[in-house]
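One protein chain is absent from this view; the other protein chains keep their places.
Up next is chain A:
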Amino acid sequence: MAPEVRPPSHLSNPLATLEQLSTSGSQLDGISADLETSILFAGATLTQAAGILLHLPQDIIASAIVTYSRFWVGAEGGSLREYGAKDISAASIYLTAKLSAFPKSPRSVLNVYSFLAAVPSTFTDLDKFSELDYEESCYLSEGAYQSRRNLLTKMETIILRVLGFQTHVALPYALCINYLQALDVFKGPSGKALASKAFEYLNASLLNPQLLYLTHQPPALATSAIYLAAREIGVKLPEEEWWEVFDTDREELGFLVVAMLSMEGFVGEEKGKWEGGSVPLTVEGVEKEIERRNGVNGHDTL
């Protein structure tokens, strides 16, 4: 293989090591892998929703989700029995926005999260949001605000410590447009549709339980999203192995394409699993869920 080069930072991300991917703080604390997957996915979705409500650009939301996802992997990553997914989600968004051109105040972030906590179930449709009483659910008393702000900033510091201050996130969005231009399909009649479909794949991949943004570099993610989008929209791409131009080999492309396509099925399964209930996003909620599962199974393996 070609020698590894120190990359221009906008093209590459720090990636999770094999060791980190093989276990997690939560699993070592006795949380089953499927419960962990459900919670991490729900927390990532929550982060996306909060980012939209905070009027943050998608690239900042995406960076926050990547930071959130990095926090949980590996034996030295955070455990869901110690930190609530909701709190880490809020702190990730707060931290990422702070470093961006669109900082958000602790109060804005906390208001949005208390609103989202009032959403009746994890898989509530977006159009049901307007039926919620916004003012009622957002209201935080001064005392509650103080203590939540302290928690928010504490979680922020904990994220930084667990990640060793690795806050760098490179994203595939700009590359994706760049590649579409290079393939000479962006200006075509379906260029716009193609780009937005590719972006949909990139956005959905942020929530992917296979942690694609922690295991693959932005060029590969952008290339795979384009491959899928072109197939779906019906745009003809070169016959040759064009993905190699963007430093993605056939094997990686194949893997990512399958992973990206699996998303729909995964979300359907999750919806079925939780049937209008809520995925526990707090430490107490997780303990309750573990108890409930033990009760159902009648023994105490988790």
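Methods note: a residue touches a chain if its C-beta (ideal position, glycine included) is under 8 Å from a C-beta of that chain, and two chains touch if they have at least 3 such contacts; residues count from 1.
Going forward, contacts and distances are computed from a predicted model.
Of the names listed as "DNA replication complex GINS protein PSF1", "GPI-anchor transamidase", "cyclin-dependent kinase" or "DNA-directed RNA polymerase subunit", the one that matches the UniProt record for the absent chain is "cyclin-dependent kinase". Between the chain not shown and the residues A:His55, A:Lys128 or A:Lys154, the one that touches is A:Lys154. Residue-wise, the contact with the chain that is not shown comes from A:Asp249, picked out of A:Asp34, A:Asp184, A:Asp249 or A:Glu269. Interface note for the absent chain: among A:Pro14, A:Pro57 or A:Gly188, the touching residue is A:Pro14. Residues 1-7, 9, 11-17, 20, 70, 74, 76, 94-95, 98-99, 101, 103, 106, 149, 152-154, 156-158, 160-168, 217, 244, 247-249 of chain A touch the missing chain (whole complex, contact as defined above).
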